[in-house]
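Only one protein chain is missing; all other protein chains are in place.
Chain nomenclature is as follows: A, B and C, assigned in order of appearance, with residue numbering initiated at 1 for each chain independently.
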Amino acid sequence: MPESATRELTFAQAVREALAEEMRRDSRVCIIGEDVAEAGTPFKVLSGLVEEFGSERVVDAPISEAGFTGVGVGAAMTGLRPVVDIMFGDFITLTMDQMVNQAAKIHYMSGGHWKVPMVMRTTLGATRRSAAQHSQSLHAWFSHVPGLKVVLPSTPYDAKGLLKTAIRDENPVVFFEDKMMYKLKGPVPEDDYTIPLGVADVKRAGDDITLVATSSMVQIALRAADLLEKESISAEVVDPRTTWPLDEKTLIESAKKTSRVIVLDEGYGRYGVTAELAALIAEGAFYDLDAPVKRMAAMHVPIPFSPPLEDVTIPTEQTVFHAARSMCKPS
Amino acid sequence: MPESATRELTFAQAVREALAEEMRRDSRVCIIGEDVAEAGTPFKVLSGLVEEFGSERVVDAPISEAGFTGVGVGAAMTGLRPVVDIMFGDFITLTMDQMVNQAAKIHYMSGGHWKVPMVMRTTLGATRRSAAQHSQSLHAWFSHVPGLKVVLPSTPYDAKGLLKTAIRDENPVVFFEDKMMYKLKGPVPEDDYTIPLGVADVKRAGDDITLVATSSMVQIALRAADLLEKESISAEVVDPRTTWPLDEKTLIESAKKTSRVIVLDEGYGRYGVTAELAALIAEGAFYDLDAPVKRMAAMHVPIPFSPPLEDVTIPTEQTVFHAARSMCKPS
Amino acid sequence: MTMAAPQFEAGADTAVQRDKWIHMYRQMVSIRLFEEQVNELYTRALMPGLAHLYSGEEAVAVGICEALRIDDYITSTHRGHGHCLAKGASPDRMFAELLGKEAGYCRGKGGSMHIADPATGNLGANAIVGGSVGIATGAAFAAKKLATDRVAVCFFGEGALGQGSLYEVMNLAQLWKLPVIYVCENNLYNEYTHYTETTAGDVLSRATAFGIEAASVDGQDVRAVYGIASRFVERARRGEGPGFLQCNTYRYTGHHVGDINREYYRSKTEEQLWKTERDPLKVLSEWLLAQGLAGAPALKEIQDQIRARMEAAVKFAIESPYPSVDEVEKHVYA
Partner (left out) sequence: MTMAAPQFEAGADTAVQRDKWIHMYRQMVSIRLFEEQVNELYTRALMPGLAHLYSGEEAVAVGICEALRIDDYITSTHRGHGHCLAKGASPDRMFAELLGKEAGYCRGKGGSMHIADPATGNLGANAIVGGSVGIATGAAFAAKKLATDRVAVCFFGEGALGQGSLYEVMNLAQLWKLPVIYVCENNLYNEYTHYTETTAGDVLSRATAFGIEAASVDGQDVRAVYGIASRFVERARRGEGPGFLQCNTYRYTGHHVGDINREYYRSKTEEQLWKTERDPLKVLSEWLLAQGLAGAPALKEIQDQIRARMEAAVKFAIESPYPSVDEVEKHVYA
C-alpha cells in the first residue's frame, strides 16, 4: 500500500470513488445501467454520481441487459469508455452473447483493428436470503473466455485500485463485487493509485498452509487464519485478485513454501474457479505438496432461500478452519 | 456393447435414429429449432423426421434461441418432452438465462414440485474454418451449473444410446455433438438400447498412461494411442461421456493404475473441463501419480479463421502423442 | 382499445352474479391483508430477505384469475403474492414459504420470489424480469399440442417490456396461434424509474405489431379487468390465438418492503391520489353498495374473517419448522 494518508472507506465508497475519479479524469468514461442515476442502484453504490456528472454520463437504461451491454460494446469501439452496470451477477446470463461472442472477440477477429475498452460491473455472492436467481457467483464463465479479463476485489483498497485500472484498460473487463462486502470497511489512500491486473496479493503471510481465496472468501480465509493461529497453525492467505490474467507464479510459490493448499471461491466448485486454481497448483507444485489441494466452494445446488439451508451452501470461517486444521494435523 | 446385430451408422444417422425411435415410443417428444423440418438442419442430421412425424412435432422456429428455449422449458413443465435444437454451440450464449436461471433451477426452487424434462441438442468443435463465432466448445459453462446434465458423445454408438437416455431423463440435459464427427462411422446395434448418464467408458485399455478424453478428443486420443503403441507405450483411453453426472471413480481408478494422466477436451482449458478433470484426478490419485496431470485443450484464443492458425489451436494426435511419450519416456 | 366495466350480463342469474363479485371482493381483501402481514413480518424482522408487495394492484390478479379455470396456467413475477392467492393458493403455505419453512409451497427453498404450485396451475413466480415469458408460452404450446384446451397467462410488470425475449415469444405465440395471454401490469414504475423514461412509443403497439390482439384496461376496476380477461381467455381457448392486456395500476408501497423513502422518484401526492381515488377495494365495494348487492356490515365481516385467517396463517408459518439441513441437496435433480 502506498505511503500517502489513508482513510477508512467502505467497499461501496471505494467503488464510487474510483468511478468518480476516473470520470473526472477522462470525459469518455460513462455509466449505463438500470437505476444507476437518481436511485444510485439498489445498493446505493453510485449515489451522488449523477449529481456530479449529469444524466448524459450516468445513463438510466430500461431493463434490457443484452441491449445496453451491446450498446456498451459499440460505444467502446467508437470512442467512449463505458462502465456497464449489471445489477445482479445472475443477470449476466442475458449478456453472454454480447460479452462472449462480441466484446471478447472483436479485437482478435478484426486482426487487432478494433478495441473494446469497456468495463462490466456486476455482483456475486449468496447469503442475502435472495434465493436462487439473485445469489449466484458466475465469474467462472467469463474467466473461461479468452479476450475478457475478470477482476474479483476483496477489500476497499483493492476495489478502488483495480477498478481504476479496469477502466483504463483497453479490453473488456468484468468486475465482480460481492454484495455482502459493500459495507466492509478498510483503509484507502487519499492519493490516486492503481493496482495492476494479474498480480496476486499475499493478504497474510504464513508457513504451514496456503489458503488461496477470491472475493468474499478472502475475508473468510483471513478469519479462519486467525482461528488457526490460536492452534499454532500459520496460514498464508493469497488473493489472486484477478482470475484472468492470473498470477500463477505467486500461487505456486506459496504452495511450494507451505506444501498444503486449500483453494476457496464462492462460485460452484465443479468446472469452476477452484478447479482451475487446484489444477494449476497441483501441476506447478507437484513435487512439493504434502497433501492433495483441497477445494472449498459453493455446494453444487441452486442457492436455497431457507436460511438454515442457504447457510450451509457456502464455506464459512469454521468450515475452512476445520478443513485446514485437519490437513495440518491429521488425526 | 450388447450382443444384437449391428450395422455401421454415421454419427448423424445414430442421432437421427435415436430421435426417431424416441418419437415413435413417446408422442410427447417433439423437436423445436431453426430449419429442423424440411431442411433437416444445415448438417442434415434431422432429414426425414418431419416427413415421418409431421410439422406439429418437428417445429421450425424463427431465429429466437432465447424464445424457443424458454418455450421448451414451459412445454417440458406441462407435459411435453421437447428436444430443443440450437444449431451451433456458439449460440447457447443467447439461451443462458432460460437454461441456467430457469430450466436448471425450477425443480429445486419449487421444492421438487415441477420438473423440466427437456433436452437441448447443440454442437461443439473447431477446424471447420468457421471462425470465432461458429467454432466454440462451451460445454464447461453448463457443466458448472447444478440442475443441468451434460452429455458429450464420442461415437455413433454412444450418441444413440446416450441421446435416448437423455430424452427419457426427467431433467434438463444438454447434448453436445461435435460437428466434425457427424460423418464418423461406427457399429450401432439394431435393437433398442440406452446408455446411462454418468458412466465412463474405457475406450481402450492400457497400462502406461491414461488419456482422459471427451467428445472430439476421444478419436484424437485413440489415434495417439495407436502411435504410442508403436513406441511400446500402452495408453488407456477413458471417455467420461458425461461431464455431469461425472464418473469420478473410473477416472481415478485408471489414473491410479497407470500413474500418468493427460486430460483432453476441445473447450478452452482455463476454467474449463480439463481443469475439473485434472483437479479431480490430482486429488483422487494424489499418492499414485508419477507426474503432474497434463491438460491439453483449445488454445486460449478466439478461434481464428486462417487455416494454419486454426489448426494449431486444437490438440491433434501428433501433439498428444508427443506429450504422452515425453511423460512416459522423459528424455 | 380501452374497455369499460361490464354491467350485469343480461338475463343471467343475479344471485350467481352477486356471489361472483363478492368472491372477487374477498380475494382482493385477502391479497391486501396478506401483504399487510408481510410488511409486518418484515418490520418485525421475522422474514428473511425482502418482498415486493402487490397492494394496490389487487384487481389485476383477481380480475384475470377469475376468468381462468384452476387447471389453466399462470406465470408470475417478483411481485407475485397476488397472482398466487388469486389463482387459489392458501395463505398458510405461502407465509410458510416466505419464512423459509418446510410447510411452504416450495419447502422453503424458493421464498417470496419463487412460489409455485402445480395444484393451482402456478408455474412459478420469477425473479428475472421477463424470465417467465418463455415458460408461459411453452405451457400454451404444450396445451395446444396436447389438445387440453388450457390457457396460459403470463403476468409481468411494464418493466419487462424492456426484455427482448418478450418480443421473441409474442412472435412465436402469434405464428403458432398459442393460447397465451400476456398481461402487462403497468404500475408506472420499474423499480425507481418512471416507465416513460424506459419505454418508447406505445405499449399496445408492441403486441399488435405481431398481429396480436391487444387492449388496455383500468386495472383498479376488477369488473373491467374480469370482463376483458374473460373475452381474451375464451378467444384463446377457442384456438384463436394469443392476447395482450395492459392493466393500468399502481403499487401503493415501495418497490420492495425496504423501499421507504420514495420521494426522489415519486410524490406522496401521487401515492395519496391513487389510494383515495382509485383504490380497487373501494371501487368494487362502492359499486356493490350502490347496486345493493352487499351492505357495509357484510363487507366489514368479510374483512374481519380474512384478517383472522391471515393472522392464523402467519402464526402457522412462524410455528412451522425449517426444513432439515439435509434437504439442501435434495431436488437438484428429479
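The working rule: a residue touches a chain if its C-beta (ideal position, glycine included) is under 8 Å from a C-beta of that chain, and two chains touch if they have at least 3 such contacts.
None of these values were measured; they are calculated from a predicted model.
*Asks:* Taking the whole complex into account, name the chains on display that the unshown chain touches.
*Replies:* Counting the whole assembly, the omitted chain is in touch with A, B, C.
*Asks:* Using the document's definition of touch, tell me which of B:168, B:185, B:204 or B:300 contacts the absent chain.
*Replies:* B:300
*Asks:* Touching the hidden chain in the complete assembly: which of B:10, B:133, B:171 or B:215 does that?
*Replies:* Considering all chains, including the one not shown, the answer is B:133.
*Asks:* In the complete assembly, which of C:55, C:77 or C:165 touches the absent chain?
*Replies:* Result: among the candidates, C:165 touches the missing chain.
*Asks:* For chain B, which residues touch the unseen chain?
*Replies:* Residues in contact with the chain left out: 34-35, 38-39, 42, 60-64, 66-67, 90-91, 94, 128-134, 299-302, 304-309, 312-313.
*Asks:* By the contact criterion defined above, which parts of chain C meet the unshown chain? Give residue numbers in ascending order.
*Replies:* Residues of chain C in touch with the missing chain: 161-168, 170-171, 174-175, 197-202, 205-206, 208-212.
*Asks:* Touching residues of chain A against the unshown chain: what are they?
*Replies:* 28, 30, 56-57, 59, 61-62, 64, 66-80, 82, 97-98, 101-102, 106-115, 117, 146-147, 149, 170-171
Convention: only the chains that are shown with their structure count from here on.
*Asks:* Centre-to-centre on C-alpha atoms, which chain is most distant from chain B?
*Replies:* C
*Asks:* Just give me the whole-number Å value for how far the CA centre of chain A lies from that of chain B.
*Replies:* The separation of the two C-alpha centroids amounts to 31 Å.
*Asks:* Could you give the separation in Å between the centres of chain B and chain C, each centre being the mean of its C-alpha atoms?
*Replies:* 42
*Asks:* Among the residues of chain B, which are close enough to touch at least two other chains?
*Replies:* 97, 101, 108-109, 146-147
*Asks:* Got the chain C residues that touch at least 2 other chains?
*Replies:* 106-110, 114, 126, 128, 131, 164, 332
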